[in-house]
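In what follows, a single structure is set out as C-alpha cells and then discussed.
Just one protein chain is left out here, and the rest sit where they should.
This part shows chain A:
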Amino acid sequence: MALMRVTSPHAHGPLSTSAVMQQVLLATVPGVLVLTAFFGFGTLVNIAFAALLAVSFEALALKLRGRPPGFYLGDCSALVTAVLLGIALPPYSPWWLIAVGIAAAILMAKHLYGGLGYNPFNPAMVGYVVLLISFPVQMTSWAPPRGAGEVPGLLEALRACFTPGSFDAITMATPLDVLKQNDALLVRDLWAQSPQFGRWAGLGWEWANLAFLAGGLWLLYRRIFTWHAPVAMLAVIALMAALFYDGGSSASGGSPLFHLLSGATMFGAFFIVTDPVTSAVSVRGRLVYGALVGLLVYLIRVFGNYPDAVAFAVLIMNFAAPFIDQYTQPRTYGHAGTGDGK
C-alpha cells in the first residue's frame, strides 16, 4: 500500500461547520420555547414550514448549480436560515409569506451570490426585509401575548398558515410600536394603560429576549463566536437609550432596559449580528460592526419609520463590513504599530 502524501497539519480539531450550525440551532431552543409559551404555536409552525422549504430550495439551487446536494446540505446552514427567519416572522403568517421569504433568503441572498460563505448579506435578514417592504401589513401584525389576549392552539396555528382565509387573526401593536406612537402620556402612564407591557419591557417579549440571551451566552461559552460584536451592539443600544430616556416623559425613547429586552434586540445581538459570513472579521472590526449595528437599531427604532430595526441595521452594516475590515487589520507579529496585537 502506497503511503498517503498530504501536507501538514495532520491533526484536526474536533469542530466542524455542521457542528457549529447545529449548536446555533440548539441555542435558539429556549427563545423559541418562550415565544411559543407567550404567543402560541405560530412561531413553531413558521419554523417547521420554513425549514421544509429552505431545505427544498437549497437542494434545488445546489442541483441547478451542479453541486452534490447531499454534501452541501450536511452543513445545516439552510436550516439555520430557516429557523432564524421563522423566529423573525410574525406568528400565524400565511404559507405564501413564508415561502416568499425563504425563496428570497435561500435563492436570492444565498445562492445567487455563490452559496454558503459567499453571501455578502445575511440571508434571513434579506428574506425578512423583502417581506417587510412587500407586505407591510402582514409583517407588522403580531399576535397578542398570553395575558393580553386570546392565544390560538396548534390546529388554529396550522389553519392560519395553510388556509389563511379561514383564520381570523387577532393582532395587537407591539410594545415598541406603542411607545413609538405615544406622544401624550408619560411612560409610566403608558405602561399602566397598555396591556402589552410586562415587568421591564413588553409582556412576553422580555422573557423571549432573556431566553435568547441565555442561548447566546451558551454559544459564547461554547466559543462558537466571540463576545465583541454582540456586546458592542448591546452596549451602544443601552448607551443611546440612556441618552434619550428623558426621565420617562411623553417624548421618551424608552429606558435602556426596555430597549435591551424589546423586539429583536437579544435575538439580533446573538443570532444575527454574530453571523460570521456577513460581519467584519477582525476583533476590532467586530467591535466597530456591532457598535454601529446597535446605533442604527436605536436610531431607526426611535427616530425612523419602523418600530423595530435589527434587519435594516444589519443589512446596512453588511454593506460596510468589507470597508471596516480594510481599516481594522490586526497588527501582525513583528510589525510596528499600535494595532490590536493581542
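Note that contacts are C-beta pairs under 8 Å (C-beta built on N, C-alpha and C of every residue); 3 or more make two chains touch, one makes a residue touch a chain; residues count from 1.
The working rule: contacts and distances are computed from a predicted model.
One chain of this complex is not shown here; going by its UniProt record, which of these names is it: "Gonadoliberin III", "Ion-translocating oxidoreductase complex subunit C", "C4-dicarboxylate ABC transporter permease" or "Spore cortex-lytic enzyme"?
When "Gonadoliberin III", "Ion-translocating oxidoreductase complex subunit C", "C4-dicarboxylate ABC transporter permease" or "Spore cortex-lytic enzyme" are compared with UniProt, the left-out chain turns out to be "Ion-translocating oxidoreductase complex subunit C".
Where the complex has a chain not shown, which of A:Gly40, A:Pro94, A:Gly115 or A:Pro152 is the residue touching it?
A:Gly115
For the chain not shown, which residue from A:Asp75, A:Glu156, A:Asp177 or A:Asp308 touches it across the whole complex?
Hidden-chain contact among the options goes to A:Asp75.
Of A:Ser166, A:Asn305 or A:Thr332, which residue touches the hidden chain?
A:Thr332
On chain A, what residues meet the omitted chain?
Against the left-out chain, chain A lists 1, 3-13, 15-17, 19-20, 71-72, 75, 77, 115-118, 223-226, 276-277, 279, 281-283, 286, 325, 329-336, 340-342.
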